[in-house]
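Left out: one protein chain. Kept in place: all the others.
For chain A:
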Amino acid sequence: MKKLSARRRHPLAAVVVLLLALAATGGLYAAFAPAGTAKADETAQSLAIEEGKKLYSVGCASCHGTGGQGTSDGPSLVGVGSAAVDFQVGTGRMPAQQPGAQVPKKPTIYTQAEIDQLAAYVASLGAGPIKPTEGQYSPDGADIAKGGELFRTNCAQCHNFTGEGGALTYGKYAPSLEDVDPKHLYEAMQTGPQNMPSFPDTTMPEKEKKDIIAYVQAVNSDKSESPGGFKLGGLGPVSEGLFGWVFGLGALIAVAIWVAAHTAKAKKS
């Protein structure tokens, strides 16, 4: 004891105490911390994360940072969840081609398996919305009319009555929803990509999302009907007016020219 107390003013005493304290804290933590997740790490999930991380370092890290923390060129991906990855990469929006007001949809460059691996990696960075299962987004058995009402209340102000899309400020826009995969519609509502607000289950329950998907599928997909003939883009009076001027009045003027050019022959000469 004497030896110890004699050295308590030694210059390295504080360092030794600190090391001992750290060792004690770490040891206690190791003894009491839940070990469940660490045990399961040897499964497919951790392999997916490993693979996803590799894909991420090649395709995403230049903008989103090596650990998904974000850079000046791209936002942080911590907490965006697998649903956001599945939407952004699954619709071809990510990886982005170039910076701009908004990243457009383009052909997908990853397979679904690769997208799932990327999603697993990004989900491992922090908890976020989880990629939905088919039971969640499938429009089967949903109430189309209710979906229409919800669509007109929540979506139409940017996406137009039937989801033909519309303009936002400074070159941004709400894209057309024509033939969008129900899964992607669901994920977009869940995660609020780019300029869209998100509609989490707390504000819009799963059932209502399904209704909306059913409505969009009913009115704006290759299966939907247009009882009145060509729908002229479904854009309303501007395209109708243009059509009326060009084809309506245009045809009538052509007819008028034809009638005026064919005069009574007997009176001629």
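Definition applied: a contact is a pair of C-beta atoms (placed from the backbone, for glycine too) under 8 Å apart; a residue touches a chain by one contact, two chains touch by 3 or more; residues count from 1.
Following the convention adopted for this analysis, contacts and distances are computed from a predicted model.
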item	value
Per UniProt, the name of the complex member that is left out, chosen from "Cytochrome bc1 complex cytochrome b subunit", "Ethanolamine ammonia-lyase small subunit", "Branched-chain amino acid ABC transporter permease" or "Multiple sugar transport system ATP-binding protein"	"Cytochrome bc1 complex cytochrome b subunit"
Hidden-chain contact residue, picked from the options A:Ala83, A:Val103, A:Ile144 or A:Leu185	A:Ile144
Touch residues of chain A, complete complex, unshown partner	101, 143-149, 152-153, 156-162, 164-171, 173-174, 215, 218-219, 226-232, 234-245, 247-249, 251-253, 255-257, 259-261, 263-264, 267
